[in-house]
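Note that one protein chain is taken out, while the other chains of the complex remain in position.
After this line comes chain A, so read on.
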Amino acid sequence: MLTESMQINSGHQSMIHDIKYDYYGDKLASCGSDGYINIYDVSKKQQVGQIKIRDSPLFSLSWSHPRFGNVLATSSYDGEISIFKEQKDWMKVASFQNEGSVNCVQFMPRELFLACGTSDGFVILLDNNKNWDVDYKWQAHESTIHGLCWNYDGSLLATCSADKLIKIWEFTNNNKPQLKYTIQQHLDVVKDVQFHPLENNILVSGGDDGKLRIHRLDDDVVEIQLIDFHMTIWRIAFNMLGNLLTINGEINGQSQIQTLKQEDNYQYSQIDCN
């Protein structure tokens, strides 16, 4: 189903930590330990932009919705959250300095409202409408937040952490985020959490215990599937409409990528891809 089509020379000097397509899939941005963001034109297969923050590793990237133009947010190990806009060149629009490492950032769908997860377990919300002032900051977890994800309509934010928990925060109008669910199925660090792109109540998670878990959020959280991959799951990616799911993991220092496809009732089954 998946076939190798081309390789893009990333231009990074060391490890890559995140890659993201923009809304229309024309541009691909990558960031890594060398502190660079590289932006490639996918069709032309060439690098079309580069942003250098500092020497500190960059862990995470997020493109904004195109109604704001081309806007990128990134976060680094030394705690800087930066927001860039593409004009003639990429220009830093705002930045925020956190004390410790910021491991993950994601824009709320369709909004310039950025959620960031830190190594000391805080979630920081930055808001364009407040000139990028901190909208809210709270201790969401006991320890390092490794991943976070907005659901499709921006009403829920899921966070996962080294404290083995997944927490889901509900955003209602003019209220601070309320903890709605806590999931404690994982036996070890939870590295990533992703909402299904079409279904607001389907959530997948994975981490150091090697298990991919698919949850349904109703009155309670119901675990609807569990697959053991016997490797550290680092990142999970859905395709555009959630019928494909890719698990990115590591075992004995080897990176592994496995793809699953959706069957009935949001059950996923493994497929051969490469």
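In this text, a residue touches a chain if its C-beta (ideal position, glycine included) is under 8 Å from a C-beta of that chain, and two chains touch if they have at least 3 such contacts; residues count from 1.
Here is the rule we go by: contacts and distances are computed from a predicted model.
J.: Pick, from "Lipoyl amidotransferase LIPT1, mitochondrial", "Protein arginine N-methyltransferase domain-containing protein", "Sec16 Sec23-binding domain-containing protein" or "Elongator complex protein 4", the protein name that UniProt gives for the chain of this complex that is not shown.
T.: The record for the missing subunit names the protein "Sec16 Sec23-binding domain-containing protein".
J.: Out of A:119, A:159 or A:205, which is the one that touches the chain we can't see?
T.: Per the contact definition at the top, the residue touching the missing chain is A:119.
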